[in-house]
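Missing here: one protein chain of the complex. Every other protein chain is in place.
Let's turn to chain A:
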Amino acid sequence: IPESGHKYYLQFSTEDYRTGEDAGNCLATVLYPKKKSPPAVSIKCSHTKDQKEIQEEDNRLYQRIRHQSKPITGNNIPDSYGNIEPALEPVWALAVAGSSSIMWEKSTETVGYFLAQVKSVRQWIREDDFIEFDYTVLLHEIPTQEIISCHMRLKWLPGHPLKVKHFCASESHAVDEGSGAESGSAAGPSAEKGANF
C-alpha cells in the first residue's frame, strides 16, 4: 500500500498440536508499516473445540505437572534423534506455547522462527498454585539459518494466560556483545535465580 506499508491477507487452518485434529480456520490481515514497528494485526477464527473441553485439557495438563514428586528438569527435548520422553511431553508442550510468544515478538516481515529444541528446563516450585519453569530454548531463524538461544521464564495456572518473560542472545556466536535485553523481561535475568547464562 503506497506510502503506508505492506498488507497481507491470510487465510489458514489450525490444528491441535497434540492430536493433529482440525481446530478451526482463521482469517487475518497483517499490515507491516513502512517504518519499523510491530505489525497491525486483525484476526478472526472459528473454533471447533468448546471452552469446556479446552478447560478440561488444560486441567489435565496442569495436574500431570503438579503431581510429579520432584521438580521437573530436562535437557535436549527432543533429543538428537527426535525422541521426547513421555514424562517430559507436558513440559515440552508448555515450551512450545511459551516460545510462540517469543517468536511473535521477534518476527518481522522478513524474519521468522521455528522452535528447534528445548535445550534445558528446570521447574521452580512455587508456594501458590502457579507452575513455573525456566527454559533455555533454541530458535531456528529464517532466512539467516541462525540458531538463537533464548532464556524463557514461564508461569501458568489454568484459566490464566501464559506469562512469559524472555531474553535472547542477540547472535549465537558473534564476537560482539548483545545490544541489550529483548523486550518482555524488563527486570532482566539478574533477578531470577539460576539464570543460566
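Points to keep in mind about this one:
Criterion: a residue touches a chain if its C-beta (ideal position, glycine included) is under 8 Å from a C-beta of that chain, and two chains touch if they have at least 3 such contacts; residues count from 1.
As a convention for this text, contacts and distances are computed from a predicted model.
Within the choices "Carboxypeptidase A1", "Nicotinamide/nicotinic acid mononucleotide adenylyltransferase 3", "4-hydroxy-3-methoxy-5-polyprenylbenzoate decarboxylase" or "AP-2 complex subunit alpha", the name that UniProt assigns to the complex's undisplayed chain is "Carboxypeptidase A1".
When the missing chain is restored to the complex, the residue among A:46, A:63, A:108 or A:144 that touches it is A:144. Of A:21, A:53, A:79 or A:109, it is A:79 that touches the chain left out of the display. Taking the complete complex into account, residues 76, 78-83, 114-117, 138, 140, 142-147, 171, 173-175 of chain A touch the chain not shown.
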